Each structure stands twice: as structure tokens, then as C-alpha cells.
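The other protein chains are all here in position, but one chain of the complex has been omitted.
A, B, C, D and E label the chains in the order they appear, each numbered from 1.
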Amino acid sequence: MKILLINPNTSVEMTERMVATAQSVLAPDTELVAFTATRGFPYIASRAEAMIAGGITLEMLAEHHHGCDAAVIAAFGDPSLIAARELFELPITAMAESAMLTSCMLGERFAMLTFSRTLVAWYEDAVAVTGLNHRCAAIRVPDVSFQSVSTVQYELENEIVALAENTVREHGADVLILAGAPLTGLAQRIAHRVSVPLVDPLAAAVSQAQTLARLKPRAASAGRFARPGPKPAEGLFPPLAAWIEHRPAIGGSLTAVPAGLTS
Amino acid sequence: MKILLINPNTSVEMTERMVATAQSVLAPDTELVAFTATRGFPYIASRAEAMIAGGITLEMLAEHHHGCDAAVIAAFGDPSLIAARELFELPITAMAESAMLTSCMLGERFAMLTFSRTLVAWYEDAVAVTGLNHRCAAIRVPDVSFQSVSTVQYELENEIVALAENTVREHGADVLILAGAPLTGLAQRIAHRVSVPLVDPLAAAVSQAQTLARLKPRAASAGRFARPGPKPAEGLFPPLAAWIEHRPAIGGSLTAVPAGLTS
Amino acid sequence: MKILLINPNTSVEMTERMVATAQSVLAPDTELVAFTATRGFPYIASRAEAMIAGGITLEMLAEHHHGCDAAVIAAFGDPSLIAARELFELPITAMAESAMLTSCMLGERFAMLTFSRTLVAWYEDAVAVTGLNHRCAAIRVPDVSFQSVSTVQYELENEIVALAENTVREHGADVLILAGAPLTGLAQRIAHRVSVPLVDPLAAAVSQAQTLARLKPRAASAGRFARPGPKPAEGLFPPLAAWIEHRPAIGGSLTAVPAGLTS
Amino acid sequence: MKILLINPNTSVEMTERMVATAQSVLAPDTELVAFTATRGFPYIASRAEAMIAGGITLEMLAEHHHGCDAAVIAAFGDPSLIAARELFELPITAMAESAMLTSCMLGERFAMLTFSRTLVAWYEDAVAVTGLNHRCAAIRVPDVSFQSVSTVQYELENEIVALAENTVREHGADVLILAGAPLTGLAQRIAHRVSVPLVDPLAAAVSQAQTLARLKPRAASAGRFARPGPKPAEGLFPPLAAWIEHRPAIGGSLTAVPAGLTS
Amino acid sequence: MKILLINPNTSVEMTERMVATAQSVLAPDTELVAFTATRGFPYIASRAEAMIAGGITLEMLAEHHHGCDAAVIAAFGDPSLIAARELFELPITAMAESAMLTSCMLGERFAMLTFSRTLVAWYEDAVAVTGLNHRCAAIRVPDVSFQSVSTVQYELENEIVALAENTVREHGADVLILAGAPLTGLAQRIAHRVSVPLVDPLAAAVSQAQTLARLKPRAASAGRFARPGPKPAEGLFPPLAAWIEHRPAIGGSLTAVPAGLTS
Partner (left out) sequence: MKILLINPNTSVEMTERMVATAQSVLAPDTELVAFTATRGFPYIASRAEAMIAGGITLEMLAEHHHGCDAAVIAAFGDPSLIAARELFELPITAMAESAMLTSCMLGERFAMLTFSRTLVAWYEDAVAVTGLNHRCAAIRVPDVSFQSVSTVQYELENEIVALAENTVREHGADVLILAGAPLTGLAQRIAHRVSVPLVDPLAAAVSQAQTLARLKPRAASAGRFARPGPKPAEGLFPPLAAWIEHRPAIGGSLTAVPAGLTS
């Protein structure tokens, strides 16, 4: 099977770390292809940014999803997840949702640990969209600052371990999600230092994409996720407009994309 | 006071109807200015479209909000409402939220009546975002089709009146919201034929914008709606990028906007 | 338009402060008339007292509502709000409900700050009646006592500012309601010292009464707020009994009211 | 033990039926004393009426509770139940709450069957106050009218039996509450015709009052139901004012009560 | 009436304490008969143990319920309560459910105080099954260890009193449940030292069993608690298998039970 990984952040380094982390959960028969956003933000960190990046995610899916068995939206907070499921016909997973659903099989209450207070409102939304508020014990952040999102998982490693143990004790969490794409890969490194299971959201999202691909669900032709009929769309990224208008696919070739809108 | 009305649909005729309906609720000292989207969809009708229109709404607000006392996002479903409140510093209302909050003072349970089944999932989301699920008795649609969104409120007038009475009786609604921008103005026309109060969402949103403007709340410098610090933003609509990067405002002049992205 | 303000407490000084605070939110075309209870409690502070004051509120509305476009029940906790909406036909707002609904447009989670622990259970009920429990971050009280309800807003000013900032930080509130009629007017005085928007419940209730009056909703003839048919009523305050029995209005003249029951 | 039954309706015939129905659940060592309201409504049927009757209930309790081990508020909808628990120190039960809590031990979902549509909003409130919304399958009313509340249980007997069976089948109810004081005694008469247990609210309330009296809970001196300190109260029924102001008890003698306010 | 008390723990000493505590709430016409489990755990303390003890509870009920008017499952956490109500036809109460329902008449929010952290998850489940999460303020445990479950109520007496007062103040509890069979009898001893009512779960469960027995509800022949038709059952405790297969009762004689399965 072929899994498409869409990173709606513009950081190529982050995409590389994601691909590396995914290796440990790929089945022998899985191929993973990954793309990085070419416009937007280096690292999405608010709901306004997620709204903008959501549009970019749809652009990237429109351009790259052909021929894939499932797709992963590789940002915790899941920009455009619902919109993407409405618009496209292949199974799609995302980091926050996959982490939460997987956690539900490892504990009764999960908590999220992340690295910046500004992310919390966005992650609260992700919990609410999944409808798992009553299973979310807390969303917590260490009381220390850091220098860079690309090194934050090393800078705060000890603080996150301490916060993990405190969250188990004080908030009754049975399982912990290391939330936010910059923490990708950290779970594997600190699992032995924490007394409950840790969930790496990228690993969970890639695992669940494989699960859905293997179950081969039919695309809905009714219900909330049936693909809408053709609609006129003005001034949008051409491959996305083509998909929305049910015209032949545009994409696969970056040179076809007008300057300033490349994805 | 000066109220900004942003129509994220591309239909100028719809904006004109909104402005006409707003007249009946403007206080003597209120000025209303209105703008229509120049890219996107003639009429937003799904969550994927709302996601895309959400980005366009932010672009329009970035360009036009300077000097206004409050803004109205004039689409039922409230594209980008939360993102806009996070990004901008003036009070912002939107049609679905204002209609629901206003309804809560006129009845214990409200219901929404709209004209197309495809809109229901989007409106369900709006109810959930407002947290008023327990006060929403139903979201209902007549079982008849129509020819055009610009005439739908005339085509389905009798069906909506019948559905209104049925919803009061069968679903226990005390107040009814005529949901969806194309129904703007209908409430006033059919109020005498329905046995409970009707809420016109555009009138409610303009009313609530005046309420907020008169209360003069300070802009938050903490909490979920504090304006984020400057962030680098690549490949975005210039006035929006300028606002996000905390650079001097771009906007007010359509000639400054690159072709294909005018809002 | 003409707005009726009913203060179900017996303190005339409090009514005067309410009227003064309302000035800043009155539209140019709004007239405000205010009445103070003549029996009951100087300051309602429990649910038993609110139950008794609720009956008195209905008496006052029965006597004074004729010719008004909307009414405000000017006690936080909203005695008899639902009963009043059931019984009378003009739009009615109240301080707690209006403060909460208005807050929902200024932040995702509101908190209430008040001045006495004994009030908390009553205010919790108001949150539950509005159905906004999930948006209420906390109801908090400073840990200091005060001398008099008429000066409490000056006595505790600094403590309330400190509690406000703490509530934003510790409870995740985006907007704060200064709860309880004795705090009327405080929001305006301390807004510049608090980092999130403050809502003055009296100002919100008068604003929302104007909103409803301007929307001119029809009176319900079906649903929970349709006026009940005539009922025999024995031993009640004459203007209220007359309204309940659908007899010609009694009231408007204080000399018509029997001793011991004047309102 | 001595149980006080307060009927806040003015119908003496209804009180007599209540006392008769209570006999079957009195333990050998229980004495029951009952009082009927002398002002208010023959039969409380709305939330406005319940608000007014709530004040009357407090008046009756103030006058009659001395020397009793527990009290029953004998109206379904439970006027003033919370206020009474706040104000008085003996255990107090009421018909709706007792019926629901008892039902929870006989089935997973209960439904209420009553005889008039106008009662439903009031009973919905009772469910919400108890916090058992998720266990309430439905509140239902036969589609037939009746002549008099004093004979309604005979007039609608067959319709209620049919509605009972339908509610089990269609709404998944495991146990049924015959809601509304005028149905007192009906459960016993039709139990053999219905396939699930029936709960008679008066019998349940008297049973639970005995349960509480036997458990001998101490009166709270902290928490929501601690008796408030003395408060000045103007223009209220003298025995109630005396209790609120912590003055020596007035009551037990009807001749002490001013005309027009007798309870 | 005759009440059956089933202790699914294997501690006879605990059963004796239960019977002693029950005396204070028995009506003059009530007879109590009690049985202790003969296999399983001395003291059930986890959900795995409750699952196993649940099967044993059904075995004990199958053997002993004939001729009784109601039964009490005398373990807090209520092993097999729902299953027992499904299978048997007499009214059945249990300690956690009865304590919670009774508490709802004594306060708005109850809290549970217990003696070991390992019990909390099991008690959380009991709250969820009853559907009273919103009325449960907290489940708390003193931060001290103890020597033996048979003396824990004496060892931790002072710590529980201190925790009680703290829980009223910090968690807003109006009534406290002393949770866990080893605390049976403690409420009566410390009631005068705590400022809110205490509920003894065993006393509550025996009281509610009497309430149900006196109400004489008919056994359901429809709904979730209708007795299932005969089913083949292999390898089960003979009296239970007989009841499930609708064969003549086996039981009443311990000598009839095969070694290793005695209950």
C-alpha cells in the first residue's frame, strides 16, 4: 500500500524527522511518500494559522493524493481534516485524532504534553472535534521557555519527563500524548523514563492510515463525507479548483503551479 | 459607530440584500460598510468550502478592518470566526453565533430551518462551537428542491412556514432561526404566519455587533484571543501577511492587490 | 424605544447606580424607566431569597410593564426570568444571562468574579439554566471580607483586579464577568488594569434589551413562552392576579396597592 | 417518626388523595401530617405558577415544620425544593425528585407520563435540576383532552396504559413515572396492565422522606444547604420572616396570620 | 418484609459489621438475612476483582434470593448490579448507587471519601453507571497508608475527618459518602465532627431496599430488566445455571455445591 504524508508546515527538516519516525511502524508492504508545504508558516502555532494552513493542506492533497491508498495530515491540531474527508475519497488520518483514538486503547484518560502555551487552545479544539473531552485529563506545558522548535524536544526533554510523571499523579492520566509535530520521535527516546505508555502522534497517524488502507472502506456516496458535486471556484490554487469543479486533475508537476502559490 | 460587514461569498446581490435587511436594526448613530469577496465561491455550502472561505475572510478583514468599531462575518456557519477573533483586535460577530445567542433570550430551545441538506453538517458544527447543543431542538430542511439560491427564500416560502409550525409542534422549538445567508430578510416577511419568534441571523449579527461596539470591551492581551506576536508568513495575501508579521498595514486600495487574489 | 428596569432588591441607592451605569450603553433613541422593590430583601443573596424575590419580580412586572418595549430584571442570578418570559409578552433580559451570552462573543471561556461565597450556588444555577457550563471556567471570590454591599466594589477593588489576573492565568478565562448587582459600574473603572475584556452585567442586560426591542420579535402563541390562558389565583398581589386571570390591568398607581404588599 | 406533607396547591381533595395513597408505604412507626395551601392556585401548572407557589411552600414550611423528622413537598415539579433545603434544617423530599431517584433503581431509563402538554416544560426543568437528563427517555402526554384535574386519572386511564406500553417500545423506557399530583394513586390501579414497573411519585416521596428520617443526617453547617444567617426581610408572611430573621417561631396558629396571606 | 444481604467479599467479619450497622435503619417489620462469599477475594479492590466477584454475586443471588422481598449487594462499586437486575425479579440495591441517590436528596454535590488510591477507578465507574458525574464533586483518599482493611476505619479516622472538612471547602461538596465496605459504621461515629451530612453506603443500601420492597414494583416483562428466556449454560455454578436455564431452583443447601465452587 502507498501512504501519502502531507506536512502543512514549510519546514523540510520537520518532514524528514517525520519520515524517520514513521519507519518503526511501517508494515513490510507499506510505501510512504511525503510532501512539505511551500507557502504558509514554518510552524503552525495558532488557530488563525491553522485556518490558513487548512486551505494549503487542501491544495496539497488536491495535487498529490492521486494513486495513494490513504493520507496523513502531519500536523497536530489536524488542519482541514474534516474538510479533507469531505472533499477527497481516500481514507485520511491526522496526528491529534490518531493519537487520541489510539490512546483510548491504552488507558481510560489521556493527557497531552506540549511545549508552548499558545498551542493549547488549538489542541483543545482538536479534543472537542473528536468528542473525547471526557477522556482528556489535561493539556499541559512545562513552565520553561525554549530556543527553537527544531530543538525543543531536546531542550525540554527532562522537563517533559518530570511533567509526565506529575500529570499521571495529579491529573489521573493513564497514557500520555506528546503533542505537536516538533516532538515527533521523542516518545521513543523517553519511554523508559515514564511510568505510563507514551503515544507519538506521527507514529499513531501513520499506523492508523495503514489500518484504514488495509480495511479498504468504500468511499461514501451519502452522509457527511460524500464528495460534493462540482462547484464553480474562482481564484483558487488550480489543482484544488480542478478537483472542486470535477475537472481533470492538475498536479504532480510543480512547474504547473503559478508563483506565490506553490505547494 | 462604524460597523464593517464582510460577505465571504462572491455574490454582490447577496451583500446588497444584507445591507437592506440591516437597516431595520441600525441605531441612529451607526454607519455600516460592506464588502464582497472577490475570490472563492458564489455561495459557500460545505465545510471544505467554509475552510477555503475562512482564509478569504481573514484576507478581507486584514484589508478592511482599520478604523471600524466592530465587524460582522456575514455567512451563516461563521467561517473563520474564532481565527478572526484571535488575529484581530476589534469585536467580531457572525451570523450563526449571533442568531443562536439572541435566540437564547427568546426561547429555551431554538431550531434552525434552512433550505438544503448539504448545509446541515456545517451548521451542526456552528452549534457545537457555540456549545449550545442542548438548546438546539433540530436543524431542518423542507423536502423540496429549488432553482436558485438568489430566489430560494421566495420559492420555498410556504414550505418554510409549514416546516416552522411543524418544528414547534414536533421538536419543541420555542424560537426559530432562518439559517443561511440566502434567507436574509425572510423572517420579517413571514413573522406574522408563524406562532413563535423568528430570528434573522443577519439582523442578529448586526445588532450584536452594535452591542459589542457600545460596550467598548478592551482588546485582550492575554487568554485565547490575545493577538499573537509577529510571525513570518510566506506566500499569503499581502495585507494579511503584513498584519500577521506586524508590519504597516497594506490595504484600502484595491490596486495594491495582485491579480487573482483580490478580495 | 422604552426599556423597563426592575430592581427586585429594596435598595434605591442600587437602582440609582444601575441607571447611571446604563447611560453609557443607551442608544440615542432609548428611554429607560426604573423601579425598586418595596418589599423583600435589601440585597438578595441566596436561592431561598431569590425564590421569594422571584414572586416580587413578577408583581413588579405585572404592575409596570404596560407600554414598554423590553424589560430588564436587574439582579444577577435572574430571579423569575423564565417565569416572567412565560407570563409576559414583551422581551425580557436579565443580568446573568445577558452577561454570559455577551461574553460568549468576547472569549471562549468566561469566568465570574464576585464578592461573597454565599452567592456562588445561586450563580452556578444561572450558568446551568443558560446551558453554558462548558464555557464557564470558574466562579471565584476574593478571600477577604467587606463591610457593606453598597461599598464592596471600592473595598475589594484591588483584590478583584488581582483575582482577575489570576483567573485568566490559572483557569484559562478569556473574558471576566463582574457578577452581582453591587459590582455594577466597577468594570468601567478597572478595565485598564485587567488583561482581558470585562463584562458589566447591568450594561450587558440593558444592551441586550435594546437588541431585542430593535429586532421586534413577535410574542409567542405556541412553545414554552406562550402566555398561559386565564387561571384563578387567590391571595396574590392584585395587579399580578389580574394579569394571570386575564382581567383588565391594575397598577401604575402606588396608592392602589394594599399595605404590606407594595412593590 | 413524624413526616410533614405540604401540598402547595389549594385543593383539599388532592391532599386527601395524597394521604390515602401514602398509607401503603408508611412503616408501622411513621406518623403523617398534611397541610393544604390557602392561597395560590387550585392546581399549579406552569413555571410562573410554580415560582409563585414556591414562595407559598416556604411560608407553609416556616409555619409547620417544627417538631417534624422530615418533610414532603407534595407537588410534582418540586416548587422551592432547593430553596427549602437551603432554609430549613430537616430532610425534605419532593415528588419529581423522589420519583426519578427511585426509578433509577428499577430501570436504566425512566419516562414520565402526564396528562397535559403545558406541564412538560416544568417537568423538563425538574429532570435538569436532578441532573438525570441522560436517564430520562421521554416525557409524554396522551393526545386527548380531559374535563377536570380531579377526575383526569379516571378519564385518561386507558390512554395512559396505551401510552405506557408505547413508551416502553418506542422510547426504550424501563420504568415509568406517572407524573403530576392529579395522577396520585393511579399507579397502584393500573400496574397489572403495564409491562414495566410504575412509580407513584407521592408514594416515592413519602418513602424517601422516611428513608432520610431513618438515616438521621446531621443538618449542614457548611456547603450549599447550610442555613443562612439572619437577614432583614420586609413585607413577608410573618412566620417566614421570623425564620429568615432567626426570631422566635411564629405559627401553628392560623389566627396569627393576616387576612389574604393565610397558608 | 425480608431483605437479603449478599457480601461478595469472603470476609465474615465484614458481613457481621454490615449487619450491625443495618440495625439502625431497619423498620420494625423488616427481617435481614446475610450471606458471605465462600470463594473470591477477602476484599475486592479493583475492577478485575469486581469482574470476577460479579460472577460470584450472581451465584449467591441464584442460590439465596428465593422468598426475599429485596436484595442488597453489599460491596461499594456494586459488582454485577445491572446484570443481577437483568437476571432476577426482586428489587436489588447496592452500596454505591444507593449512597449516591440518597446523597442527591441531602446536597447538590456529593463527594466520596475512601482509604486507598487503587479503589478510585472502580468508584469512578460506579458514578458513571449511575449517570451522576455532574453531581460528584470529587473522589478523595487520605495521603496515609494503613495496616489492615478490617481496622482501617479506626486507623484513618482523624485523617478522614480532616479530609472531609477539606473536601467541603475545596471541592464544594455538600454531602460526603464514606466509600468502601471497610468504612461501614464509621459515618455514625464521626458525624458530629463533620460540618455536612455523611452517608453510610450500607445503611443507605438497606434503607433503599426497604423503600423498594414497600413500593412493591412489578417485575418487568419488557425493557432492559425483563428476565431473559431460558439459555443453555455450560460449566457454571449449578444454582446459577438452573436459574439461567429456567430449571427448578437448586440451592439453599451448601452441601449441594461442588468443591471449589462453593458460594
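Here, contacts are C-beta pairs under 8 Å (C-beta built on N, C-alpha and C of every residue); 3 or more make two chains touch, one makes a residue touch a chain.
The shown structure was predicted, so the numbers you read here are calculated from the model rather than taken from an experiment.
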Identify the residue among E:83, E:138 or E:250 that touches the chain left out of the display.
E:83
Listed in rising order, the chain E residues that touch the chain left out are 10, 38-42, 45-52, 54-55, 58, 80, 82-84, 86-87, 118, 121, 125, 128, 224, 228, 231-236, 240, 244, 258, 260-262
In terms of residues, what is the contact footprint of the unshown chain on chain A?
24-25, 27-29, 82, 91-93, 97-98, 101-102, 104-109, 130-132, 134-135, 168-169, 172-175, 191-192, 194-200, 203-204, 207-208, 210-212, 214-215, 217-226
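Keep in mind that, in the parts below, only the chains that are shown with their structure count from here on.
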Could you label the chain C-chain D interface same or different, taking same to mean over half of its residue numbers are used by both chains?
same
Chain centre separation in whole Å, for chain C relative to chain B (CA means):
29
State, to the nearest whole Å, the distance from the C-alpha centre of chain A to the C-alpha centre of chain E.
46
Per-residue multi-chain contacts in chain B, two or more chains:
82, 108, 172, 224
